[in-house]
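For reference, the structure I am asking about is given below.
A single protein chain has been omitted; all remaining protein chains appear in their positions.
The block that comes next holds chain A.
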């Protein structure tokens, strides 16, 4: 009997429903980054996407540590989805391309094709030192030297790898920038 109870998921789920939440509070967002992104949005006369963003991650030559931290965003401690941010399986469903790696020559075409499949408006975010400018790999024959070698980049999130909190700050800034301007004039 005890053993059967131990194997059941319900008591465990109930315990967690009654316990203290494990999810962290949201990090603060940099007003400066939001302002820059909002300006970019105006400039491009892009349609606003509303209070939720679908993200397609593209590894363009990462060492896989950036992916580990991006994946960690989905765990219950960061709980990305509570902000209206979610990862999608197809670029055709995406508002954001989250690109890591120094952009290897062997991935350039795949990245460009992924961008072609992504509907407008689309934000391109370069994640990690590699994606920003090629990082440690910038002088190699095998890399293009950062995402901007192939695509215009809207936001960079540096770090090697950036922590989930840093990633979240960047993504929340994107959300903020898209929020419709408030009528009452309050910032």
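The working rule: a residue touches a chain if its C-beta (ideal position, glycine included) is under 8 Å from a C-beta of that chain, and two chains touch if they have at least 3 such contacts; residues count from 1.
By our rule, contacts and distances are computed from a predicted model.
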| item | value |
| --- | --- |
| Protein name, per the UniProt record, of whichever chain is missing from view ("ABC transporter domain-containing protein", "Chemotaxis protein CheR", "Hydrogenase expression protein HypE" or "ATP-binding cassette domain-containing protein") | "Hydrogenase expression protein HypE" |
| Sole contact to the chain not displayed, among A:53, A:66 or A:124 | A:66 |
| Where the missing chain touches chain A, by residue | 6-9, 12-13, 22, 57-72, 74-78, 87, 89-91, 101-102, 104-110, 114, 136-137, 139-143, 160-161, 163 |
